[in-house]
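The structure appears below as structure tokens.
For this depiction, one protein chain was excluded, whereas all remaining protein chains were kept in their positions.
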Amino acid sequence: MIPTKFLLILPILVPFLTGILAVLSWHQRNLQRVVSLTGSALLLVVTLILFQRIDRFGPQAVQVGNWQAPFGITLYADLFAAIMLVMAGLLGLAVGLYSLANIDEMRQRLGFYPLYQILLMGVCGSFLAGDIFNLYVWFEVMLIASFVLLALGSERRQLEGAIKYVTLNLMSSAIFLAAAGILYGVAGSLNMADLAMRLRTAPVGVVTTLAMMFLVAFGIKAALFPLFSWLPSAYHTPPTAVSAIFSGLLTKVGVYAIVRVFTLLFVQDQAYTQAILLILAALTMVTGGLGAVSQYHYRRILSFHITSQIGYMVMGLALFTPLALAGAILYIVHNIIAKTNLFLISGITEWVGGSYDLKKLGGLYVRQPLLAGLFLVSALALAGLPPLSGFWAKLTLIKAGLEAQAYLIVGTALLVSLLTLYSMIKIWTQAYWKAQPEMVERPLPPRGIGWVIRFAPVMLLAACTIALGLGAEYFLDVAQTAANQLLNPSLYVETVFGTFVGGMH
Amino acid sequence: MHEAVVDPRLLPVLLSGYTLSLIVPMLTRLLRQMTGWFLALLPLALFVQFLTMVDAVASGQILTANIPWVPSLNVNLSFVVDGWGLFLALVVTGMGALVIIYASSYLQGHPAIGRFYTFILIFMASMLVLVLADNIFLLFIAWELTSIASFFLIGFYHEKEQSQKAALQALLVTGSGGLALLAGFVGLTAVSGTASFQEIQAHSDLILQSPYYLPILALILLGAFSKSAQFPFHFWLPNAMAGPAPVSTYLHSATMVKAGVYLLGRLQPTLGQSSEWFVLVTAVGAVTALLGAWLCWQKTDMKEILAYSTLSALGTLVLLIGLGTELALQTAVLFLLVHALYKGGLFMAVGIIDHETGVRDVRQLGGLWRQMPWTFTAVLLATLSMSGLPPFLGFIGKELMYETALALPRYAQLLTGVLLLTNMLMVTAALILLVRPFFGPPQEAHPHHKTAFNLWLGPVALGGLALLLGLLASTEAIGESLVAPAVSAIAGGELHVHLALWHGLTPMLGLSGLTLLGGVGLFAVHRRLQPGVVRLDTAVRRLGPERWYGWLLDGLLRLAGWFTEKFQNGKLRYYLLYVLATTLLLVGGTLVFRAGIAWEALTLTPLRLPELLLAAVLLAAVGVVVQVESRLTAVAALGVVGYSIAVFYILFSAPDLAMTQFAIETLTVILFVLVLYRLPRFDQFSSRRTRLRDGVVAVFVGLLMAGLTLMAQSVHVRGASALADYFIRSTEPLAQGHNVVNVILVDFRGFDTMVEITVLSVAAIGVYALLKSRTFHLERVRAEQTAVAEQPSPAEPILPQKEAH
Amino acid sequence: MEMIMALIVGTLYAAGVYMIRRRSLVKLIIGLGLLGHASNMLIFSMGNLVRGNPPLLHEGIDLASLADPLPQALILTAIVIGFGAQAFAIVLIRRVYQRVGTDDMDQLIATDKPR
Partner (left out) sequence: MRSLILTTATRYLLPLMLLFSVFLLFRGHHDPGGGFIGGLVASAAFALHGFAYGMPEARRVLLFDPLKLIGVGLLTAVSSGLVAPIVWGRPFMTTIWSQTSIAALGKLGTPLMFDTGVYTTVIGVTMLIILALAEEDGDQEEEAI
């Protein structure tokens, strides 16, 4: 059994070392592929072990460098973090496998695999950070890796998208950095557990001002309305594997950070902050939904839906009841899997149908029934139809919303789910049902290894979506435990300050 | 009181359909044309299974099964077989068997017949779950599944645009209703504290007195009405007839559309004791009944006639349940069966005519009775039942209807009138269906071959059943065993139902006669009236609910387009503006209105001249950067800003920072010069006004950040500087160093540094990849150019690689 | 001095924001540079401004008078990260110019047009 103090660092070290090995084997592409895939598989194993440990023994913290908190850097993982880490591991493997077929030779030679691993490292680090500046640093590593992955290949549309993506995300970083600096100026600490205690004695107005700064900074990353514009500009431009991993993990890191700081640090003026979160959540849902309805491009529809669904997650946070938070967590998990899978499916659709443009697609229900079926599983889950995963998340949120008497947001959530259904059906009708437009005559790709590499991860994720739906009780139970941990900040503080071992060295 | 008995058969029975649907693809390959017969064995077996439960249920038992699924959300696999559920389960399975057999021939040779079977089985299983679920959310799940199955079945001919539209419309309308229903269900369970129908029923007082009664009622009615195609949601149903005949038969007349009726019946004892319920449900039912009947006799497409008459029947059912008297419920139960039998048969028969002749328009058909004797038999039996002639079951249904209406304490005349009118029009419709295609001179369209046994089996069986049950109505089997338990499951208490063909000379009999007379009369003149009525109808339709749907959808699309155009116009500076405005609003607003700066708490360090001069240089350099026209000067000025900052670091005790800043600044300037000198000059793109406006925004942002800086400095929460003290005091003894900043970087917070150099490495790889990609692209272009060197002008620009193929 | 620092911070942010909202690619990158400086100066003014007492531990020094080393360490990290991001952004902009052939940001809207 791996001691927890090592286990907690492994989700960072595994992709880091994998990335370094991939850099060192820069010119041997096949070696890189083996290294990358092995690393991804290992990451999933590690995160699963970590999840199981935390599920059984509760939140864990480790002090990097063995410096007592709040002086060193703390890594902290509660059940929420562990869930997110498992998601990173799962996606890392699924998309990693898919990328073997999807990423072309040029991009491989320009460093796709190292970048991919470093991106995973940044994501995992963000989930584990127990120190606000360390979180900033993780955000940066994730961000810069995503910049490069987005622009890798330098197609014109990629570059155009990248400009917007880079600029707005650097804005977010600048605000985050300023906020972290001011937080240090106000409270004199960077350790989040320490801050949680110190901020209790700080003037409420000042803390709330800081909360708003963090909300804007993380809101950009999470693509909240009206800070989301970079996402639909950029997410549809790189190769599918890149879109998929972005859609699954990056915005969710923003949501994770929002949830973290608004449950741990900024709980002083809840009426005010929750009201703002609620308004943003509603607007985000609507904007994304409308955006998706207006599009005719497969991946752009999916991109807008990322935004709309972030609204649901923030809604769960804004309601701030255990059930609502559990709903948000369930929603995140469901959405990560379903949305990533849809992106992967969009890639296969392009592969067999020759386009992302819905007007040029068609006839795939007849020609590719398996693909169509896999699309349906994820799309209907996304639209929240029972008994798939999205239904349970939606039901939980609606129940929590009605219990909290937040009728307006519940109404919005329900209406937007109709918009989701509409746009998913649009994709279905156009790409799968409709007869194939005559102008595009493409021979079907052979069912070789490329077929297996593409379909295997999609099937894996579809199976996860189904399992999440049929086994909802287990996942809801876990989500509720995670939510209760989140709503109990003193657990965080005790865990961080209670686990210092070994005294001075 | 009912006695609950756990029945282990239930779960396998209910899930068998799903299981079977999974292996359909394999079966179709294995059994080919026999698949239909094989698959029909399942509903048949289930039908028999349910028949064996009839006696137990009639004797007052209810059969249950309960398996926890998601108890945290009160969602469990709990089922209850009571009279009402069992009654519908029999309809669902019985019709299911006939429809599958029928479809095996109707869709014979269609490449997608396997998918048809899959969806029809999923539908059937879901429908069974729906009518037997005790858990309210389980019902909802099944409810949504039937909508989805219906979507795929309506869109069976999915390459036709009309099918796509109809399927989408049905899904959106019933889906919206489903969402309302979900909200209503959540509310209902919240108020009653349970998700079991049995227990909810026991808490009906609690619900009726709750302030949330009305919203809950409204939401649930929205769900039920949209599913059962009540006015103003009725329009999706006629359009749904784009599906193949077996689908119309099974989903859109016999079973799925009855789900709303079923739910209303199920909740009648809970929600039905209010005048709101009475008014809403009765009125909507009555309007739908009349509307359907009125629309149906003007049509000439047989399937359309059936569709609208189905609407009418659904309206009648809803009306009866809204009335809620014992007699009304009894009528509703019986009429449901009556309708399923004759309408199912008619849909199949019309399907046969369509299948064999390719025509559904009564104007192009004639004299078919000779050529299609079996179909004729079926239609004859069904239409007679539809017209309510003795000794058919339809007659008993109609008599009961009038009896119910006449016995009403309120609105008796009005509702009798409504029912009379509806039934008259039904008679006319029945006559149109029977007389025009089958009698009269043969027309051009004629059957191409003999009708297959599989095809006529269903309709003839159903028509025969309508006759047989009518003849047997006075026996116990119908009234006491089937109808009575169903009614008592809704109304509660034990009751007896006695059905008979002959009640003596009653007012009801008179009304029946009147109905027939009126119907026949209208039939006699209907051809002359039709054109005028159709014109009128078209005019009214322009304002009808279907147009509302169109407007809503168009409006939504336009709104979405407009909104997205506004917010996602591709121009980065607007995106930035949104971010800045949000920051100003949220952060600035909070700072000004909730925090503020404690000026008196600011500790000010005295000013010194060199620092002031330095600040002046820095600010001047910033001014140059912003204003200058030449990019090289701007870069140089930016360098000056950086170096001034480095000097600041020196002055304020940060030598490490200063060194790094100097080095980095130099590198940045070099990079700028290397990279940017090949870029164009600074161009002035924006107008003076834009610049002024941007300037104002920028000033506000500056003020905000300066304000935040001062705010932070005016707060002194920090346990003085606990961290700084610790670092300064521990660096030597614990970290073996003297340069505290460096020790923080490599030891206390070395982890940050490790990530930092990773960032740097990735950035370098990024620079490398960006620059190298040009080499790759150029190599490709050169290769292409040599390849097409002979051709003077390449016709198409070469696309960049899209993805690895 | 705190007021002067606040003025500098505010001016740098204002100038940075103004520059990134221009339509010219080159100005955008210069604006990002200014924003980086602004954040660093902001963090720097979060530590108490101490003259001539760098956090270097030499014999006989008064430990209480030293400048707060933590903001310095944070800024060092931020400078380096900022440099990485900026280097990438500079080259990115160059590549955009090479491929698209315009310096006008308003022309770069192809990816946002609904198709």
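Each chain carries a letter (A, B and C) given by its place in the written order, and its residues are counted from 1.
To be clear about the criterion, a residue touches a chain if its C-beta (ideal position, glycine included) is under 8 Å from a C-beta of that chain, and two chains touch if they have at least 3 such contacts.
What you see is a predicted model; the values in this text were computed from it and never measured.
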{"item": "Among the chains presented, those that the missing one touches", "value": "A, B, C"}
{"item": "Option from B:135, B:253 or B:753 whose C-beta touches the chain left out", "value": "B:753"}
{"item": "Where the unshown chain meets chain A, residue by residue", "value": "3, 5-6, 9, 13, 16-17, 20-21, 23-24, 26, 62-66, 156, 502, 505"}
{"item": "For chain B, the residues touching the chain missing from this view", "value": "655-656, 659-660, 663-664, 667, 671, 674-675, 678, 735-739, 742-743, 745-747, 750-751, 753-754, 757-758, 760-761, 763-765, 767-768, 771-772, 774-775, 777-778, 780-781, 784, 797-800"}
{"item": "Positions on chain C where the hidden chain makes contact", "value": "54, 56, 76, 80, 84, 87, 91, 98-99"}
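We take it that only the chains that are shown with their structure count from here on.
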{"item": "A-C or A-B - the one linked by more C-beta pairs in contact", "value": "A-B"}
{"item": "Rounded Å distance, chain B centre to chain C centre (Cα mean)", "value": "49"}
{"item": "Whole-Å gap between the CA centroids of chain A and chain B", "value": "26"}
{"item": "Interchain centroid distance [CA atoms averaged], chain A/chain C, Å", "value": "28"}
{"item": "Sites on chain A at which at least two other chains make contact", "value": "133, 137, 140, 144, 147-148, 151, 154, 156, 163-164, 167, 171, 178, 181-182, 185, 190, 232-233, 294-295"}
{"item": "Residue numbers of chain B (touch at least two other chains)", "value": "561, 564, 568, 570, 572, 576, 705, 708-709, 712-713, 721, 723, 727, 749, 752, 756, 759, 762-763, 766, 770, 773-774"}
{"item": "Chain C contact footprint on chain B (complex, rising order)", "value": "561, 564, 568-573, 576-577, 580, 602-608, 611-612, 615, 618-619, 622, 625-626, 631, 634-635, 638, 641-642, 645, 648-649, 651-657, 660-661, 664, 667-668, 671-672, 675-676, 678-680, 682-683, 685-686, 694-695, 697-699, 701-710, 712-713, 721, 723-724, 727-729, 731-732, 738-741, 744-745, 749, 752-753, 756-757, 759-760, 762-764, 766-767, 770-771, 773-774"}
{"item": "Contact footprint of chain A on chain C as seen in their complex", "value": "16, 20, 25, 28, 32, 35-36, 38-39, 42-43, 45-46, 70-71, 74, 77-78, 81, 84-85, 88-89, 92-93, 95-96, 99-100, 105, 108-112, 114-115"}
{"item": "For the chain A and chain B complex, residues of the former touching the latter", "value": "16, 23, 64-65, 67, 70-73, 101-106, 109-111, 114-115, 118, 121, 125, 133-134, 137-138, 140-141, 144-145, 147-148, 151-156, 163-164, 167-168, 171, 175, 178, 181-182, 185-190, 198-199, 201-206, 208-209, 211-213, 215-216, 219-220, 226-227, 229-230, 232-233, 239-240, 269, 272, 276, 287, 290-291, 293-295, 304, 347, 350-351, 365-366, 380, 385-387, 391-392, 395-396, 398-399, 402-403, 410-411, 414-415, 417-419, 421-422, 425, 429, 433-435, 445, 472-473, 476-477, 480, 504-505"}
